[in-house]
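For reference, the structure discussed in these notes is given below.
A single protein chain has been omitted; all remaining protein chains appear in their positions.
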Amino acid sequence: MNLLSSPFTRQSLKTHDLMRMVILCCIPGILVQAYFFGYGNLIQIALAAGTCWLTEAAIMIMRNRPALRVTADNSALLTGVLLGIAVPPFLPWWMTVIAAVFAIAVVKHLYGGIGNNLFNPAMAGYVLLLISFPVAMTSWQPVGALAHHQLGLWDSLQLVFTGFSADGFSLQQVRMTIDGIAAATPLDTVKTDLHQGLTLDESMVKPVFGSFAGAGWEWLNLAFLAGGLYLVYRRVITWAIPGGMLISLFVCSAIGFALQPDGTASPMLHLFSGATMLGAFFIATDPVSACTTVRGRWIFGALIGALVYVIRTWGGYPDGVAFAVLLANMCVVLIDHYSKPRTYGHKEAS
Amino acid sequence: MIDVKQLLTTDKLWDYAGGVFPEYRKEQSRQLPIHSAWIPPLVHVPIRQHIGQSGNLIVKAGDQVLKGQLLTEPTHGMAVPVHAPTSGIVEAIGQSPSNHPSGLNEVSLTIRTDGQDTWCERKPVSDASSLSDNDLLQLIRYAGISGMGGAGFPTEIKLTPVNPIQLLLINGAECEPYISADDTLMQAHADEIVAGIELMVRLLSNPVVVIAIEADKPKAIEAMEQASANLEHIRVRSIPAKYPSGGERQLIQIITGEEVPSNGIPADLGIVVHNVGTAYAVSRAVYQDEPLISRVVTITGNRVLKPANHWVLLGTPINDLLHHHGLDELDPVIVGGPMMGYQLPHAEAPVIKTTNCLIIPSQDELPSPDQQMPCIRCGACAEACPANLLPQQLHWYALAEDQDKLNEHNLFDCIECGACAYVCPSEIPLVLEYRQAKAMIRTSRQEQLKAERAKQRFEARNERLEQEKQARAEKHKKAAEARLKAMADKQSSASDKSSAESSAKQSAAVAAALARAKAKKASQQPQKTMVDEQGQTVPDNSDIAAMREARKAEARAKKAQKQSSSSSSDGTSDKSAAVAAAVARAKAKRQAQASSNEPEAQQPKADSNAADDKAARVAAAVARAKAKRDAAQHSDAKPAVTASSEQPPAADDKAARVAAAVARAKAKRQAQQATDTDQKPQPTGAAEPAQDKAARIAQAVAKAKAKRAQQAAQDDSEQ
Partner (left out) sequence: MTTLMFALIALGSLALIFGLALGYASIRFKVDEDPIVEQIDQILPQTQCGQCGYPGCKPYAKAIADGDDINKCPPGGDATIKKLADLLGREVKPLNDAHDGPDIKRVAYIREDECIGCTKCIQACPVDAIVGATRQMHTVIADECTGCDLCVAPCPVDCIDMLAVQPTVQTWQWQMQAIPVTVVDAND
């Protein structure tokens, strides 16, 4: 007889369900991304997710664990999907593969596998590429409508795997906008322009900007926001981390904007540009590398928000979500330690 | 302090952190009526069914007992008696499987029922106001009532609190899924429950009463409201259905907003919490004189055809009970609810005072966890924890057995409600880990305490030995001085009494000899250790080491002896020699003790007096021991050497004393009756007790001689 301990009943949401739910909630964002930026990210997502899954399975076999059962928790797939969403659409395939292998093998399994990694694997892989190949990693495609070249699936595949589209254009050529300038992301544009002494209003009239933030990017962020809200609604993630991060980012940028309306990006631009919403709802909420106490999660989120603002405003890179998440990951133990909730019955003598 | 009067009017309820919403599944069983009790052919009544010690058994196997008869007497504070649940004959008192997750055996009475269900004499009280508080408490105590909610704390103790009680909280929350025992009890016996509450109110000097019932029991709420309608100090509160609202501490928080201090009890806040079942039992005990011999048990689960509530006699074996209800396959049976209950290892365990539910689930009803996954630190457990703990951290520390960290994270505030494990997406058995960790910490605390006590005892003993040694030395010194003085007095005053003089001289000489012997022994000791210790660094441990070594050698020799069959004649001679030696040794020792203050002439007499009826047993035992030792020396040369490194000096000393004693005894005896003991052959058997005192002494002397001869031979051979 195999004796079990109480409780004998359990709620039905298991780890693999949680992971699957997060992946599914990425889909609106992925579709919007594909609409605005072409097939590139779909290819990257497939590439990264496949590589992550295979790496995880290989390591599981090396560690003498049942590969199929353990990889069925979907966590490696999720890492791959997030990595694929995060990288620029036409990144050379081998870079994506390197990042994916690094994320799973080094960041996750060298620390002991699922549940033991200190850092968010997807973001660590992303940052590895960002540091190693900064040009490639900031070479974002112009939004479809602005792009000079419209790329089909075949073109996209060629571009990712050979570096040249079917028509023989290189990545840099493809990135030309209709104006004939190399495209930059809205955040990049703002940063460069402000650096060059332009005011925000002067910068914001450029075609790369849409109605309230970057063209296309604003819709992308809205799509991730929608997916994220659904995750919160289904209690897969809690309010604390995205709430903390968005509020903090808003507060920081609002203060900055109030002090220097011409010299800094507006709160709207911060909230709906770059990887803000993806980061807030899908990346920072990775349970393993985030804080576990409720208060700690607010602090953790707020820290990420503040770091994102700092990096975007004063850092060397146009976006800072990945760095912010990794830096906050480092503080998790400390934050958890100081944010322990007061246990029942341990009231201070009043 | 809480404003209790306000509790009677306010609509405010507080909430506690966390909590979960499991599927309740109570509908199956909550319908009335409560089925009446079935009398099984055998009942097993464990003598301890609560927290605390068992009472003293007052029946024995074979006794005829009547229903409600006291089986154990509550002789001390935390003891709660048990009663015969029906009439019959006590068949056995022994170990039988307990109704406990461990399934370990516990002392139980097995009663073969006669089916008559004959009550013992009862004295129901119709008017409780005629009783004094003390009488009332005694009634409750002797009715064997302990908390019916789960923990089983003696009710009488909770009704005699140290602090004044302002609020009596009656727990009818019953927040666990499946269980509806309290629900139906409230529906069916609301009046009696309220009567029990009134008795409690009286004993607690009129506190305010709040009856808390979860909102999913509308019928019970209605019944209780009706029963208490004209009582102003009682209020029935409907609380939101959330698990674990029925936990004592959570319930207090819901009703009053206060938290019970971590190491405290509700009484510290002026609150006492009792279960509705307990209130009912109190009322039955007083007004019907019916001790706690049955309770309502929910029998439910998908494999039960008609889930319902039943009165069950305490002690009814669970397997019999379920067979009676048409269930054959009894694996698994869950006792209690699915959140905090436990799987019963042995289905023959009895229903006890705290058993409120039996669940016999189908395979897919309460599925066993698929596969435990690593913790992903999702924090769902921390959100669910009603005690605001961090289960995910406790999980790591429990695995690492890090006691300091576990204590730092307040492991002992865990109420083991199971909410954390319920929500865990990785299906980690968190509660089990915490229980194990708690058990580990408790054990190590106990060990620490025990080590501390052992240390104190060791030190106290060392001190005592030191004092005794000094006292002895002092005494010897004084005795010697007194003797010398007496001698001097005698010499100076009465020189003509030559005999007296000689005896005095003799005694002085004896004293001197003893002193010499002692000195010699004392000088031998360090010498010996020095010789022995040449290789070793620390001289202190030689005795212990040698002893241990000797024992090991002995054990080895014993084994060797078992294997090699020694000749029978050798064995008998060994044995008899051993007997002789033992007797002689005993005599010598006693003589040495006596000689310091007793005249020699009395020695043999004292010896013979002392050798009492136990002689035979002593002789036999000593003989065995001696034979063992001799055999060890004979059969194994190597251990004999190590053992002898210690023994010869002692033996020499002893031999000398024995020789002296024997010589004296012989002289005395010869003068008296001149028996030719010397010529007597070896004694026939040591175990045979000699009737004649003289003969026995003679025998002993002979034995001593034989032993000495043998020892001398041995020494020779060894040297």
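For reference, chains read A and B in written order, and residue numbers begin at 1 within each chain.
By our rule, a contact is a pair of C-beta atoms (placed from the backbone, for glycine too) under 8 Å apart; a residue touches a chain by one contact, two chains touch by 3 or more.
Just so it is clear, the structure is predicted and the values come from calculations on it, not from any experiment.
S.K.: What are the shown chains that the left-out chain touches?
M.R.: Its contacts among the visible chains are A, B.
S.K.: Going by the contact rule already stated, which one of A:S5, A:S203 or A:T313 would touch the omitted chain in the full complex?
M.R.: Hidden-chain contact among the options goes to A:S5.
S.K.: May I ask which residue of B:E27, B:E452 or B:E466 touches the chain that does not appear here?
M.R.: Missing-chain contact among the listed residues: B:E452.
S.K.: In the complete assembly, which of B:D114, B:D191, B:E222 or B:E348 touches the absent chain?
M.R.: Considering the complete complex, B:E348 is the one touching the chain left out.
S.K.: Using the definition of touch stated at the top, determine which of B:G68, B:P101, B:G150 or B:G301 touches the missing chain.
M.R.: B:P101
S.K.: Considering the entire assembly, which residues of chain B contact the chain that has been omitted?
M.R.: 96-98, 100-106, 345-346, 348, 432, 435-436, 439-440, 443, 447, 450-455, 457-458, 460-461, 538, 540-541, 543-545, 547-548, 550-551, 554, 612, 614, 617-618, 621-622, 624-625, 628
S.K.: Could you list which residues of chain A touch the chain missing from the display?
M.R.: On the side of chain A, residues 1, 3-5 touch the unshown chain.
We take it that only the chains that are shown with their structure count from here on.
S.K.: Just curious, how far off is chain B from chain A if you go by their C-alpha centres, in Å?
M.R.: 61
S.K.: What residues on chain B touch chain A, complex-wise?
M.R.: 16-17, 20, 22-23, 101, 177, 249, 253, 259-264, 331-332, 334, 336, 338-343, 345, 359, 361, 366, 368-371, 373-379, 382-383, 386-390, 392-393, 409-410, 413, 416, 418, 421-427, 429, 431-432, 435
S.K.: Okay, in this complex, where on chain A does chain B touch?
M.R.: Residue positions touching the partner: 1-11, 13-15, 17-18, 69, 73, 75, 113-116, 238, 287-288, 290, 292-294, 297, 336, 340-347.
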